[in-house]
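A single protein chain has been omitted from the complex, and every remaining protein chain is retained in its original position.
To keep things simple, chains are lettered A, B and C as they appear, and every chain counts its residues starting from 1.
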Amino acid sequence: MITTAGKPADPAFLIITGLALNAFSGVPGLFLKRAAAVGQKLATLLAVAGALCGLAGCFSAIASGETESFLINWSLPFGPCEIAIDPLAALFLLSVFLISGCCAVYANGYWPAAKQPATSRALSFFIGILSASMALLIIARNGVFFLMAWEVMAVSAYFAFTVESGKVEVRKAGMLYLVCTHTGTMALFVMFVLLRNMTGSFLLPPTASLSPFVPGAALVFFAALFGFGMKAGIMPLHIWLPAAHANGPSHVSAMMSGVMLKMGIYGIIRIISLFTPVPAWWGAVVLGLGIFSGVTGIVSAIGQNDIKRLLAYSSIENIGIITMGIGAALIGQSIGNQTLLFLGMGGALLHVLNHSLFKSLLFLGSGAIIHATGTREINRMGGLARRMPRTAPLFLLGAMAICGLPPLNGFVSEFLLYFGFFSGVKESTAPALLGMGLAVTALALIGALALACFVKVYGVAFLGLPRSAEAEDGHESPWQMSAAMGLLALSCLAVGLLPRYAAVLVQPAVFTLFPSLVASGSNISTHVPLDVLGAIGAALIAAAAILAVVYHRRLKSAPQASAATWGCGYLQPSARIQYTSTSFAEMLVRLFRGTVRPRYELPKISGFMPASAGFSSRIPDTVLDAAILPVLRVTGIVFSFFRRLQNGEQNLYVLYIFITLVLLLVWIH
Amino acid sequence: MTDILIHLLLTIFMPPLLLGVIGKTKAAFAGRVGAPFLQPYYDLAKLIRKGSVFSDTTTWIFRAGPIVTLAATLVAALLIPLGSHNSPVSFAGDMVLFAYLFALGRFFTTTAALDTGSSFEGMGAAREATFACLAEPTLFFTLMTLSRLSGSLSLTPMLTNLTVSLWFRAGAALILLVGGMFIVLLAENCRIPFDDPTTHLELTMIHEVMVLDHSGPAFAYILYGAAVKLFVIGAFFIHIALPIKTGNPLLDWGVFILSMLGLAVAIGVVESIMARLRLLRIPQLLVAACILSAFSMLLILR
Amino acid sequence: MFYSLVLLPIAGALLAWFTPSNRHRPLVLPVFALLHLTMVADAVISPPLPSPGGWIALDPIGKLFLATITLLFLACAFYAVGYLSYRQERSNRVLCMGLLVCLSAMTLVTISHHLGLLWVAIETTTLAMAPLIYFNRNARSIEATWKYMLICSVGIALALLGLFFLAYSTIVARQEVTLLLEPLIASANRLSPAWLNAAFIFLLVGFGTKMGLAPLHTWKPDAYGEAPGLVGALLAGGLVNCAFLAIIRVYQICMRADDTAFYHNAMIAMGLVSMAFAAVFVVRQADFKRMLAYSSVEHVGILAVALGLGGDALFGALFHVINNGLTKGVLFLSSGNIHRAYGSKNCEQVKGAFQRVPWSAGLFLAGFIAITGSPPFSPFLSEFTIISSIFGKGEMLTGALFLIFLAIIFLGMASSVLPVVMGKTSPAVVKSNYRDRLLTVAPPLFLMAIILMLGLWIPAPLRELLQQSAQLLEVRR
Partner (left out) sequence: MSEFADQLLVLVMLINFLVLGSSRMAIAIRAVAVQGVVLGMLPAIIHSFSWHLVAIVIGMILAKGVFIPWLLFGAMHKVQIKREVEPFIGYVSTLLIGAITTALAFVFAAKLPLAPEHQGLLLVPASIATTITGFLTLTTRRKAISQVIGYLILENGIFIFGLLLTSAMPVMVEAGALLDLLVGIFVMGIVINHISNEFSSIDTSRLTALKE
């Protein structure tokens, strides 16, 4: 139905082939009931082929820097349907294809069809649909078509992460997710309709073609923020996110956190790009939301003891960082600070890519831990580095990357953002200056908190002694899992060491968003010394290597001994006296208890010889537990009051008819 | 070229001297003769030759910790200008790298501590990570103030642009800034009143408790790394506190060395006349530093 | 031709009545349903000439409704064979006959252009349905039947009064006294406004009761809850649409009056109130068939709002008639299977239907996703059209309320449907040997396939038909 056919080497052709392969990947498995393992292998093969195809398409689309669009002749009454691939779309497609390919490989080890035939079939199918629908929504240029892909994405993600629906918490998480995503989609309904009101068509207008000052534009903006923010998990719309990420299979969590959240970001960016330079307050709102989610997200993450919940909150934090970048870029645009515009948007976009790399890596890593120990509770882990020699360094790399440490990719994107914010501080005046100052401070605080958070995760889960029998029995995961993680880790390192090439990926997307910048002749590399950054990263590695060689020589030339850890005189230290996840975070949680509201269940100790008692602590979600649930509860009470209207008394029912009649008659009168 | 050479030599060889000066000052306050100025060098030489004991629990992280930390600190040392001389490596945005290199060091120090599985080292790691969260904003406030003052985004121009005359123009702001930075200097380098580098009492410490299990060359790396860190952050601090410039390159080097020694003496004095703070007070002091620097930024920006 | 459309099911009903074997009798249903379908297809493609006097004619609106009804009936007929073979212990004579009589009456509703005839046909559907609701013959079903009978009778009586008012308005205005649609439409702007208003109100309340607009919907949950699944499907997908068609006919007349603001507002208000009621009752609804009833209340509310809005929403409303009808078919048929498999329709007891009746559970879930307006199913398209028209007209408050109610209803339905389908069957629940069979699964699957197809591709003839129908409702001044 595509009116303009693409050549085989065409980026659009490759991308659509990749998309179709992904969508189809789980289908053969559905018919291979007896041979589930074959179905899964086939699904992997198709998904990987789709991913390669799609990646090739993305790279060539970015390289060409041009927009290809096609009109599709569809029969739905919403005007013509267009799909288009521009560098911005290609950038987001990059993470879709990369992560879905990795997850498909990973699934073979993590969720082997041989062990779970029924669920693995469903999982392959829905993951295929999920990645295809994400790719589709990225290239959709008709609002209704976008919404269709969007909702298919939302629903297939639901089915993917609730495959183990026998578990209560999975169902609860699914329910929460479904309601939230549906609410968000409704906001998008409104948004696209309002947009249609402005343009007269459901086709997305060209970049920078709408005025943000006409009535309704602000409403579009807020509807987009709500609808897309709900999906992206911007605080306080993140309520579905922790439970959904925690309770799904890990590779689904990786897809959701690594890619699906970004669809929200994509939506926000795409919609804002339709407007001519927007007023500064739009940027301020976005920036404020970003700062709020970033700080609150990471503060909530630190207190978590469930490794996947923790990663989920950290996703909220990273989404916050991305949002900060977008907001700063908008402010930069409106105050005419080109560096800020460039680096805010460039940093945000690069962070989108980076986050999908390292967060997927970490989720896959957490999957490996769960595979090994069967628990998500960090407090029950420990000593896994010895038992999982392949996974541990990969996870460490991911943890370092997410903390934004050089020489990894997280540092590069955060560097761009810092640089942009600093340039704002350096040059701008009062209100924007305040915003940028806050942004720098927030980013610094987030960085330090993230570091504490991931030191805790890595240290408590992988290092020290096993805290439970499960951790004691931990084992390395199959090669497919390590391979998927290895590829992601490698990508993290590559972006960190070759930031110039990462900037090349992002650059065309920034130009697509702000066509006026093309004329300026500058690009990210002219603003930021990316080569030096890469070189310093290499130098750092070299320095460490030299020091390591020296150290190694010294070690060899002197006697070595091994002994138990020094217990400071304590004679029989057991694994249980180690610092735990809870105790590591205790100080920070206490510092931020206004935000995170920890709940402690203290043991009751009474009498002489008290029985054994337990202490547990839990960090509930502040927004969900303190705001949303009480409101829902009150609503429920109000509703149950109204439900008495239908109390089974027929007489009353007749009375309703009469009253309706009378009311209508009175109204007309 | 000469300046770079001097920079490298100073960075490599001077840091332990500062420790020696601090030790001597404290000894003087205590009425003792004290260890010689060069004692830290002897210690390092001794440690590097010594054998090592490793805990059964540890993995390669434990060994990598001191190495990476030292490497990161040394790279950071390349970014900081000493006195009025430019740093060997300077580029726009290097202050962010500067801050994050220390973060990298912190990451490895704390994970290495957790690698031992000791509850004490875990405690130290938790404290280190926690207090860093409070110190980090102060550093960035300072960086923002400096970049605004100098109109640049690189450490060298930011710091070398500071002059004595600035003290006359914006003295109040700079005093606040110096106060904030001094607190961060002490906290980052684990000096009294935050931490006591001389004791090895487990329950009261942050940094020292994390390295309890390290021995031999690794411990040498750690000690040396700590000294370099003190040197680097000290150099940063000196720029703000004593922006004295003579115009003569060699004279400037002298001024710088003297200032650094003076700083070491000052630290020694502080350590001698103050007691270590209660742990609960430390966050308060760090937040105070943060407020000082934020206020100073406001004064400059207004 | 018209007569055969109406009389064919009657012949079927007689055949069913006189078939002695309880086992073979249900086979009459699919045979006649197929015959009816072919005849309808023929009539839709080349509509026969209107009857002399214009009492009976097939306009585009009628075609739409007729096609929906016959499709739905076809699915129900096949389903009935499967269902009744499972319930051999009970005589199905009345059921088979009632279904066919109902089909006949529903057909008559869609083709009659005389309001009196229309009324008679609708009343006939009401009566023919009563014994079907009572099929299970227990205390709950008799209660439901009683309430259904009484409330609907009162409603339909009011509609009759409304018709009288309408006729009287022609007398007062000294026009030709008639209840024929076309003359009334032609003379609508000359009719006495006061009587026309009164007629509108009574007809709205009367047919609204039948349609299930809140707060006139009170019989709905009881009847839908207690009737067998296929009867529920016909009630929700067939009778509701018939009543809506009656309202559309009235609306066609009223839209030609001079001052139509009240009609618009009254429809929108009734629609929103219905959605609000549905929202209140769907939340924490313990009985999943009653929940479907409230979902039906919600959707008639949506239809009413869309009709009240006019403009683009009319296309959406008419399309939604098809979508809602067929989707409700899926939901009721599959929920009937689940009900059978568990011997209960309480969400507390019915959990994890995927394990017992995977196909039905899957269809129920898919139907839920469809009815709540998720792509790629067709209700999304119609609901989106309606929403876009609400906001397109700048009715922000209506739109906001509309969306809030939709969201609450989604929450309520999801929290009932998901545990039923996914969850884990508790060991305390009685084991049953009811399993999915071809005849009980294929019909809803067939409907689901249509919904999916319409969600992705609207055939050009259908689109044209919808547009023509919408134009009939459009006011041309």
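We adopt the following convention: a contact is a pair of C-beta atoms (placed from the backbone, for glycine too) under 8 Å apart; a residue touches a chain by one contact, two chains touch by 3 or more.
Bear in mind that the values here come from a model prediction, so they are computed numbers and not experimental data.
A.B. asks: Considering the full assembly, with which of the depicted chains is the omitted chain in contact?
C.D. replies: Across all of the complex, the chain we cannot see touches A, C.
A.B. asks: Which one, C:Leu29, C:Ala43 or C:Val154, makes contact with the chain that was left out?
C.D. replies: Residue touching the chain left out of view: C:Val154.
A.B. asks: Using the touch definition from the top, which of C:Gly62, C:Pro221 or C:Gly412 touches the missing chain?
C.D. replies: Residue touching the chain left out of view: C:Pro221.
A.B. asks: Write down which of C:His114, C:Arg256, C:His320 or C:Lys351 is the residue touching the left-out chain.
C.D. replies: C:His114
A.B. asks: In the full complex, which of C:Trp195, C:Phe354, C:Phe380 or C:Phe405 touches the chain missing from this view?
C.D. replies: Candidates C:Trp195, C:Phe354, C:Phe380 or C:Phe405; residue touching the omitted chain: C:Trp195.
A.B. asks: Determine which one of C:Thr124, C:Ser344 or C:Gln467 touches the chain that has been left out.
C.D. replies: Answer from the full complex: C:Thr124 touches the omitted chain.
A.B. asks: Please give every residue of subunit A in contact with the chain that is not shown.
C.D. replies: 643, 646-652, 654-655, 658
A.B. asks: For subunit C, enumerate the residues touching the unshown chain of the complex.
C.D. replies: These residues touch the chain not displayed: 114, 116-117, 119-120, 123-124, 126-127, 130-131, 134, 138-140, 142-147, 149-150, 153-154, 157-158, 160-161, 164-165, 167-168, 170-172, 177-179, 192, 194-195, 221-222, 225-226, 281, 285, 290.
Methods note: only the chains that are shown with their structure count from here on.
A.B. asks: Between the chains shown, work out who touches whom and classify the graph as line, ring, star, complete or other.
C.D. replies: Topology of the interface graph: linear, an open chain of contacts.
A.B. asks: Report the chain whose CA-based centre is farthest from the CA-based centre of subunit C.
C.D. replies: Here the answer is chain B, farthest from subunit C.
A.B. asks: Could you work out how far the Cα centre of subunit A sits from that of subunit B, in whole Å?
C.D. replies: Centre-to-centre distance between subunit A and subunit B: 36 Å.
A.B. asks: How many angstrom lie between the centres of subunit B and subunit C, each centre taken as the mean Cα position?
C.D. replies: Using C-alpha averages as centres, the distance is 77 Å.
A.B. asks: In angstrom, rounded to a whole number, how far apart do the mean CA points of subunit A and subunit C lie?
C.D. replies: 43
A.B. asks: Considering only the defined contacts, which subunit A positions touch subunit C in the complex?
C.D. replies: Checking each residue of subunit A against subunit C gives 74-77, 144, 147-149, 151-152, 154-155, 162, 165-166, 171, 174-175, 178-179, 182-183, 185-186, 189-190, 192-194, 196-197, 635-636, 639-640, 642-643, 645-646, 650, 652-654, 656-657, 659-661, 664-665, 667-668.
A.B. asks: Would you pull the subunit C residues touching subunit A in the complex into a rising list?
C.D. replies: 146-147, 150-151, 154-155, 158, 197-198, 201-202, 204-205, 208-209, 215-216, 218-219, 221, 262, 266, 277, 280-281, 283-284, 315, 352, 354, 369, 372, 374-376, 380-381, 384-385, 387-388, 391-392, 394, 399, 403, 406-407, 410-411, 414-415, 418-419, 422-424, 457-460, 463
A.B. asks: Going by the contact rule at the top, pick out the subunit B residues touching subunit A in the complex.
C.D. replies: 48-59, 61, 63-64, 66-68, 70-72, 74-75, 89, 91-93, 95-97, 99-101, 103-104, 106-107, 110-111, 113-123, 125-127, 129-130, 132-137, 139-141, 143-144, 147-148, 151-153, 202, 212-213, 216-218, 221, 283, 294, 297, 301
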